[in-house]
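Attaching a single structure in structure tokens format; questions to follow.
Removed: one protein chain of the complex. Kept in place: all other protein chains.
Letters are used for the chains, namely A and B, taken in the order the chains are written, and counting of residues starts over at 1 for each.
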Amino acid sequence: MLGGQQHGPPSISFATVTFTVSFTKHQEEQMLSAAVPSLIHALPMVVPMDDSWISFDVNALAQNFWSATFDGLTFGAIYALVALGYTLVYGVLNLINFAHSEVFIMGCYGVFFTLSALNFGPSAPHLSFWAIVGNLVLALVVAMIVSALTALIVERVAYKPLRKRNAPRLVFLITAIGVSFTIQYLLYVWRGPSPEPALTMFRPTPIFEVFGTIIDSQQIVIVVAALVMMVVIDQFISRSRTGRGIRAVAQDPDTATLMGVNKERIIITTFVIGGLLAGAAALFYVMKIPSGVQYNGGFILGIKAFAAAVLGGIGNVRGALLGGLLLGLIGNYGQVLLGSSQWTDVVAFVVLVLVLVLRPQGVLGSSLGRSKA
Amino acid sequence: MSEAIEPVIDVEGLREEGVDLALAEQVAPDRDISVKVGDALVEVKNLTMKFGGLTALDDVTFDIKRGEILGLIGPNGAGKTTCFNAMTGVYKPSSGKVLLEGQSLGGLAQHKITRRGLARTFQNIRLFGEMTALENVVVGLDARHRTSVGGALLRLPTHVREEKSSIERGMALLEFVGIADHAHFLSRHLPYGHQRRLEIARALATDPKLLCLDEPAAGFNPAEKEELMTLIRTIRDDGYTVLLIEHDMKLVMGVTDRIVVLEFGKKIADDVPKVIREDPKVVAAYLGEPEDDLA
Partner (left out) sequence: MSTTDGPTLLPSAGAQQDAVDRESLGKQKKGWFNGLGTRWNGLPRQKQWLYLLVIVAVAYLLPILNIPGLTTEPGNNWPLALAQMSIYALVAVGLNIVVGYAGLLDLGYVAFFAVGSYTASMLTSPDSPYVHIPYLWTLPVAMAVAMFFGVMLGIPTLRLRGDYLAIVTLGFGEIVRILATIIPAMKGQVGFQNVGHPPGTDSSGNAIFLNSNGAPWYWLTLTVIIVVLLLAGNLERSRVGRAWIAIREDEDAAEIMGVPTFKYKVWAFALGASVGGLSGALFAGQVGFVNNQKFDVVTSVLFLCAVVLGGTGNKVGAIVGGALVAYIPLRFTAIAEYKYLIFGIALVIIMIFRPAGIFPARQRLLAYGTQVYNKFTHRGSDTPPGGQGEAVGGAHVAGAEEKGAQA
């Protein structure tokens, strides 16, 4: 992330893979103020000749293939949970809820404050297994509630008045970005620019080895929990009465209303479900990136999650899962191949554009209304 | 120019109907059409349109002769609007083709189909709400204009000429459909009937060889329908060919030269109104719905 680091050899070891969102401008400035003077002198000869900023290191990828895969799946699971929020709202309202990234980051703050109150700190806690589980479940519940509430408030305050007067799409989109911005800077004013101190929930312990790569407890927890939630949601959408309502509204809001579906309630439910999932994603995100709780931490993750939703087929619940996992993998392979963790974002973006060019309906096709199963 | 075949216009007939001839002259199409009056201008050949498992149009074939008013009717869901949409490029037909002056329209972008000479109005009015009536019409006229960004930026002579002529022709078109005194109103502020007329003016502005009207009388009272019939006749008399989708049998019978009847996506009849009225298949299709109450 540092301006100066890019001149060193690209670091490939996975211990150093970080999530790029977590640095702010201010933080960078602080770190850099010390480094800059010497760099200015050093640069004229370094810059144009140095071509190590991008590599095409197939060896590195081959070596780290499995670790990149498992790590990618872990990130992918988180993307998928957030992507579901985009997909559901998009399916029902045909609207990109730009504020969903903030719904997610509010959940992260919920996790942070709960765990802080429970005396979690930078080092792993000395608690019994079940105590940790209990605490994490509590944090999960708090995060889900905070995120769902945020989603609910956003819907009521920002979108409902527009819907009532039948505003053009552009107005919805501008409002959405405005809400996202407002929440970000409310957090900024409240918590300041730097990330919250890191929280370690538990020390990842190796569980088993696949293809010479160790899979740790953290990865398993995240992937399994995310998968379980996705299955639950998928079943909920396809089996339950409310789920049927959601699909009906997604397919044809007017007819659904005529058939006695309460559209307003369905919309609220959709936002709340999206919020609950974002809250769950928040716990896993903080688990994976302990120092990622920051006022603008949701932004890039939001774009990636949206890219995941589009990749899988926006409006399609299973598409969100598939898209999330795929994007996690592609991003990780990309960064190993290209030699810097920063490339994950670029790769994700390129994937988004490519999908839009080649197959805008996504891998699994894009209709919440039609996804019967 | 040499290939153009001028239609014979019944000037006396027009005068009798009280048409302003100078105005009609200004509004009349000024494009070359390569088929003779009475020959097939548009040919719809074996048009089939499938949505998933549903066949909305099944092997429909008919043609539209230059200078006529053709009615396309059928009970609800018979595939009239689908046929329309497949013709104007909104849908891609599953099979079959649409020929305009013998040339296929398949695979063309919608705006190119319009430029070829197929214009339409919408069942549910779709005007540009934030534009005045005149500006709406000029958007239609723009389909024949050549100026693009460069010409407009530098105000090149072509641009100036086009702008000036479009005001004149736009106003003439508005006068033709009878709403010239509303030229300066935003189209969303126009009364409903005027909006319908403005749609027709906007479609005429693209200088079409075939004008397709999709239920232009929807929501009209009998008096307004009467006025509309007169307008449609005047449009035809001015040299346009008209395809009319309509629910109201009285209107269709009163104004069309020929009628094509669709039922469940299939063509069941194609004849002059008098024969259609007596056709047992058509009567059966409309069974239970007395003709005159269909509106």
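Here is the rule we go by: a residue touches a chain if its C-beta (ideal position, glycine included) is under 8 Å from a C-beta of that chain, and two chains touch if they have at least 3 such contacts.
Fair warning: this is a prediction, and the values are worked out from it, not measured in the lab.
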item	value
Residue in contact with the excluded chain [from B:96, B:140 or B:239]	B:140
Residue among B:92, B:111 or B:281 that touches the chain left out of view	B:111
Positions on chain A where the hidden chain makes contact	1-3, 6-7, 20, 25, 28-29, 32, 36, 39-40, 43-44, 46-48, 50-51, 53-54, 90, 94-96, 98, 157-158, 161-162, 165-171, 173-175, 177-179, 181-182, 184-186, 188-189, 299-300, 303, 306-307, 310, 340, 342-343, 345-346, 348-349, 352-353, 356-357, 360
Contact set of chain B toward the excluded chain (per top definition)	88, 90, 109-111, 114-115, 119-120, 122, 124-132, 134-135, 138-140, 142-145, 147-149, 151-155, 159-160, 162-164, 166-167, 171, 181-186, 188-195, 202-203, 206, 218-222, 224, 295
